[in-house]
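The structure appears below as C-alpha cells.
The complex appears here without one of its protein chains, the remainder shown in place.
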Amino acid sequence: MDYVHSVWNYFASICNCWQCTEDTGAQPNEPNERTHLLVDPVNHSPALRRSNSDGLSNDYAHSLPKKDDQNALSRLVQNTAINMINVGAMDCHSLEHQEYKDRIRVYSQRLHQQWNNVQHPSVSMKGLLKDVPSHQFYLSKPLSVEDTAQMKLFTEKALDSVSHIRIDHKEAVVVPFRIP
Amino acid sequence: METQLEKVLMDTAARPDTVGALVANRQGLCLVAKGDIDPNVSGIGMAIAQQVAKLEPNSTVPATICLYSGNKRCVIKNDGRITAVIFKQLTANSATGN
C-alpha cells in the first residue's frame, strides 16, 4: 500500500511539473495561474492510516458479525478522514496582499485577451432583423403607402371572395343515421 | 366560388413590383397562392400576424406588417378570418424611374 502511494506521489509530481512548463514555458518553479493552490494534497491527508484500519475492520467483519454497526460507523469516520485535506499542516505558498492584488490584475487581463480572441457563437443574432449602421436612417424612412393600400384592397376582396365560397353538393351533406 | 378568390389573387399578383401573393385561412393553411410564392409561407405568415395582433389587442384596425430586406418587401395582414401575404420586389424599371 505504501509502495502504491509513493508511486502515485511520483506520478503526481511529474504531472505538476508538466502542467507548469506546458503553456507558460518560463519559470516552472514560479507560481502562476496554473499552479495548484494545494500542492499534492494526497501526501498530507491523513489517508495513510487507511491501510492499517482497513485491514483491521476487514478482520473484525469476519470474526464478529454482531459488531456490524460499529464497523459501519468506523468506516464512515475513516472515509471522512480520507476525504479531509489538512490545509494548515501543508506547506502552502502563502500570498501577500499586494501579490494577491497583482495576480488578480494579471489574470483578469489575460482573461480579457482570451475573451476577445474567442469566436462567440451567441453574438450572431438570431431573428428577423439584421444589424444596420444607422438606426435613425432606417426608422425615419416613410411607410410604403402603396403597400398598405394594395394590402387593404386585397384583404377586403379576398375576404369577400372567401365568404362566397360554398360547397356545391349534389347529395345531402348531413346524412341522417338510422337511430333505433 | 373559389374562382372569384383566384381572380382577386391574380389581380394583386399583377400589380407593379408584386412577386406573389397568397391567402391563408384561420388555421394558417393556404387557400390560394399566385405568382412566385411558396404556399408553405402561409403558416409562418399567420404566426407573424398573430404575434403582432398581441401588440394592440384593442385596436379596431388590423395592422399591416411590412418586412424590408434590400429591394424586397413582405407585406402581411390578418383581419380575423384570413391572413394575406404579398411578396414585393423592386424591379429595375421602377428603380430607374425613381
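As written, the chain order gives the labels A and B, with residue 1 at the start of each chain.
We adopt the following convention: a contact is a pair of C-beta atoms (placed from the backbone, for glycine too) under 8 Å apart; a residue touches a chain by one contact, two chains touch by 3 or more.
In this text, contacts and distances are computed from a predicted model.
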Chain not present in the shown complex, as UniProt names it (candidates "DNA repair protein RAD51 homolog 3", "Vacuolar protein-sorting-associated protein 25", "Late endosomal/lysosomal adaptor and MAPK and MTOR activator 4" or "Phosphatidylinositol-glycan biosynthesis class F protein"): "Late endosomal/lysosomal adaptor and MAPK and MTOR activator 4"
Contact footprint on chain A, counting only the chain that is left out: 125-146, 148-149
On chain B, residues whose C-beta touches the chain left out of the figure: 19, 37-38, 40-41, 44-45, 47-48, 51-52, 54-56, 59, 61, 63-74, 76, 85, 87, 90, 94-95, 97-98
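Keep this in mind: only the chains that are shown with their structure count from here on.
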Chain A and chain B, separation of their C-alpha mean positions in angstrom: 45
Of all residues in chain B, those that touch chain A in their complex: 1-2, 4-5, 7-9, 11-12, 15, 18, 21, 23, 25, 31, 62, 64, 66-69, 73, 75, 77, 79, 81-82, 84, 86, 88
Of all residues in chain A, those that touch chain B in their complex: 128, 130, 138, 143-144, 147-148, 150-155, 157-159, 161-166
